[in-house]
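I'd like to ask some things about the structure below.
All protein chains of the complex are present and in place, except for one that has been dropped.
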Amino acid sequence: MKRIRIDEKYCMGCRLCEVHCIVQHSKTKNILKTYMGEYPKPAPRILVEEKGYITFALQCRHCEDAPCLDACMTGAMYRDKETGAVLCNEDKCVGCWMCIMVCPFGVISRSSDKKIASKCDLCMGEDIPVCVKNCPNEALKYEDSKD
Amino acid sequence: MAKRPTPTEFIVERDKDKCIACQVCVRMCSNDVHIYDADTNTVTSDNSRCVGCHFCETLCPTDAITIKKNESCFKPNANWSASVISDITKQAETGGVILTGMGCDKPYTIYWDHILLNASQVTNPSIDPLREPMELRRYIGRKPDKIELNYNKGKVELKTKLEKQLKLEVPIMFSAMSYGSISLNTCISLAKASHELGIFYNTGEGGLHKSLYKYGKNTIIQIASGRFGVHPEYLKTGAAIEIKIGQGAKPGIGGHLPGEKVSKEVSEARMIPEGTDAISPAPHHDIYSIEDLRQLIYALKEATDYEKPVGVKIAAVHNVVPIASGIARAGADYIAIDGMRGGTGAAPKVIRDNVGIPIEFAIAAVDARLREEGIRTNVSLIAAGGFRSSGDVIKAIALGADAVYIATSALIALGCSQCQKCYTGKCNWGIATQDPYLTKRLNPEIGVQRLKNLIKAWSLEIKDMLGGMGINSIDSLCGNRTHLRGIGLSDRELKILGIKSAGEPQ
Partner (left out) sequence: MKTLKTEYLIIGNSAAGVACIEGIRKVDKTGSIAVISDENIFNYSRPLISYFLAGKVKKRAMPFRDKKFYSRNNVKLVLGNTAEKLDTKKRIAYLSHGEKVVFNKLLIATGGSPIIPEIKGSRLDGVFAFTKFGDAVAIKDYIKKHYIKHAVVIGGGLIGLKAVEALIELGIKVSIVELADRILSTTFDTKASGIIQDALRKAGCNIFTKNTVAEILSKGEDKKVTSVTLKTRKQVPADLVITAIGVSPNIQLVKNTSISINRGILVDEAMQTNVKDIYAAGDVCEKNIPIWPNAFKQGRIAGENMASGNAEYTGSIAMNSVELCGIPTISIGKTSLEQDKYEILEMRKKEESIYKKIVLENNHIVGCIFVGDIERAGIYTGLIINRVDISNIKDKLLEEDFGVLALPEKYRKHLVGDVGLEV
């Protein structure tokens, strides 16, 4: 089961991961069109935290024991059988924000345009998530978890 | 008078159609060149602050940024160039010495570019390194004048006891850069790459950070005039010991690491109080003669049970030849000679650009003299100072070097763009800085890979060139100047280099 590992030692805080995450979840998936033509443009599903020189990019950890799965009253939040990723079915989500309430990492947010929860989907369909692919310092890695 | 503004060296050209105001450049520039205006959601640039390190250009996700040279500064003048005017202005304002970083950038002749290599045709076949073994391994250290063998029941054994040698898988090492002048992540990259490549890196006068001890077998530890970080464990950990007398970028002067760069970790490695200036004196105060040097060499050998080669590093200066001869006679196992294009973390610009001689002359002249005196095998020669390519390396070996030290090219492999602002401590690439916000930018995992790639690529090229000359071992090329020819050089220069002119047959 592949997960994104965050190495805060090498996160420069450039936030390119956020930029590419926004583009990946935009309508056109084209960086210029996303930024120049989409209103509102999607909110990033990865969040760079920064305090002094410590920075790291945080996105859904796809927890083994995911509180959001228990809390989701619509069944929108589900675990993908193949990848083990915790995903949100946008058609089912009604925006009750129970998941936001229970996520200990605070990595689920309200979508910028629709009343649905927005979270990392590991860029389903891509070989590696775009944040990992575009991290200039390999502070994000897509690795098999040990279990 | 009106204060003249510092001339702007670079122009940050921002393609407005492409800039998405993502502010990556704003966040990443340690010189605060880029400014975000939230009201207009636009990013602009303060050109005067740009040092031309290209970090923003590298990261910009839409390629909206191009760093260009500012052409319109002053009226073109061969004598009173923009940099001369800028330096005079700065000095008129501050009354201080102009500092700079990295190696001499003046257009002195680069002799490597005036030396051509030979290749085999018809009479001696060339070798294809893909099909036949090719030996790049070198041993650094004193070689015996002769060897005696024991024949024992058909088995041949070496009777002569060999001096300790450094075994190099490739005749290239990373030369001295201290922890303090460069970041720990850079040190780790160099150390780990050396370990994986089977070569050596050099601590400079920075002592040894605790995380670097595990790479001891691939470490040359340096002892310089400040004696920073020297203690028994330090001596025992390294594979060889190098006494640093001089540095090519600043022959005759010492070093100065400003207190701001002496972080807790740096202070521990150097064994000096945190935040204090680390001043390496110009001379070693206990070395005023070859005899004094001999004493230190043997003191160090004694301290390490004669188990480690002890070398001496000097800057290439006018008298390099007799000095090198003296060092050989003082008992050094190797002499490292640093030419005037060698780099530095900080040096007075006037010294960097005006003192010393090119490594090409130094290595050729020293090699020739040691041969004449019959002591060439007593000592290994390491050439340093501005090696840019495998071509430079192989030419240096043919001129007489046993191996070369590279540093600037290693840093370029790690991202350095030669902006020459190492002394500011604001290196955007995380190399010449101790600022924890910046040092993170060099991920040693990536660094190691890039250094390994560079050495691997140069090795392949060296093998190709060797094969072309019909040689299958780097040993056979060492000092073999018949494989070199000069082009565009005076007779005098050819003579010093000990090579014939292009067009002259064997």
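To keep things simple, chains are lettered A and B as they appear, and every chain counts its residues starting from 1.
Keep in mind that, in the parts below, a contact is a pair of C-beta atoms (placed from the backbone, for glycine too) under 8 Å apart; a residue touches a chain by one contact, two chains touch by 3 or more.
Predicted model, so just to flag it, every value in this text is computed and none were measured.
A.B. asks: Going by the touch rule at the top, give the shown chains the omitted chain contacts.
C.D. replies: A
A.B. asks: Who touches the missing chain here, A:L58, A:L87 or A:C135?
C.D. replies: Touching the chain that is not displayed is residue A:L58.
A.B. asks: Given the full complex, what residues of chain A touch the hidden partner chain?
C.D. replies: 3-9, 47, 49-51, 54, 56, 58, 61, 63-64, 67, 70-75, 91-92, 94-106, 108-110, 115, 143-147
To be clear about the criterion, only the chains that are shown with their structure count from here on.
A.B. asks: On a C-alpha centroid basis, what's the spacing between chain A and chain B, in Å?
C.D. replies: Computed from C-alpha means, the inter-chain centre distance equals 44 Å.
A.B. asks: Please name which positions on chain B make contact with chain A in the complex.
C.D. replies: 18, 20-24, 27-28, 58-59, 61-62, 435-437, 440-441, 443, 445-446
A.B. asks: Residue numbers of chain A touching chain B in their complex, please.
C.D. replies: 7, 9-16, 19-20, 31-32, 35-36, 52-53, 55, 134, 136-139
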